[in-house]
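Note that one protein chain of the assembly has been removed; the remaining protein chains are unaltered in position.
Take a look at chain A:
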């Protein structure tokens, strides 16, 4: 026992000693010592941008992370100070927002409709502080700017693409929880497939979502990746060869189920999964992009310039707030004709010739 302990201590000490043999930085004035990892070229300005996450945390590969990246981008490029608070549960929304206001934040970004009531309350109590809330526009106040995304438009393209890409004539989608920011993707996807059937006279089926009844397949949360894998597996067994999970990190379960089956492709959501999850690159057909990072950055840069307003920002295909990611590795698998049709469809939607509607449209 004692010898074992000594050996362990010795090993640790050796490792530490080896790691600790670097050279110190030259003595410099205090300023740099307290400065953290910011890019030094940008001049610091007296503006504090803050963010409060929902229970997903800032590493959820989804909207919390996207919002946080918008904030760090603003720190690096605009020179603002930032603070962040990660919520462990819904009972922490109010105290977290409150602590951000206490920190002297000029603009507080709250992520998700679950924070709507907390944001509304804080906005009323602190009329001098600006707020921006992602995925919700229920709060009506002079100092709250909603950031919402009409992802149905981009998902429509993905549905059309999936229907054209499918060889089995069956495609599938599923969600994390049945909430509007999720089902809006599924509505668009279903409509895109229906549009393909109408134009081509085809009969491609969609598993996992019935737009008219607004019912479908959900894993029940945004944590359980195994549940996503099982659900995707079941859909593949029913013949689906393109799957679009709308479930944040749970989508990884869908992607790995696709990877384990022959000829099944995966469509990511929110960010370009080819880049965020390169382990699934070989099955990632495309991703339905919800450009939250630039939206948050734009709001911050407008606010820093003194141009904050409470007009809702709605991300669309037209303003590139939503979009379809490149096909990357699967580009060779998508016929030029199909790619051209999807691009034409995009232009038609932008031009307003095709209107994509969903009960959840912002």
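Going forward, a contact is a pair of C-beta atoms (placed from the backbone, for glycine too) under 8 Å apart; a residue touches a chain by one contact, two chains touch by 3 or more; residues count from 1.
One rule holds in what follows: contacts and distances are computed from a predicted model.
Asks: Looking at UniProt, which of "Spermidine/putrescine import ATP-binding protein PotA", "ABC transporter permease", "IrrE N-terminal-like domain-containing protein" or "RNA polymerase sigma factor" names the chain we cannot see?
Replies: "ABC transporter permease"
Asks: Would you indicate which residue among A:88, A:260 or A:335 is in contact with the undisplayed chain?
Replies: A:88
Asks: Among A:76, A:117, A:282 or A:318, which residue is in contact with the omitted chain in the full complex?
Replies: With A:76, A:117, A:282 or A:318 as choices, the missing chain is touched by A:117.
Asks: Looking at A:100, A:190, A:204 or A:236, which makes contact with the chain not pictured?
Replies: Only one listed residue reaches the unshown chain, and that is A:100.
Asks: Since one chain has been left out of the picture, which residues of chain A touch it in the full complex?
Replies: 16-17, 19-25, 36-37, 55, 83-86, 88-92, 94-96, 99-100, 102-103, 113-114, 116-117, 136, 138, 177-180, 220, 359-360
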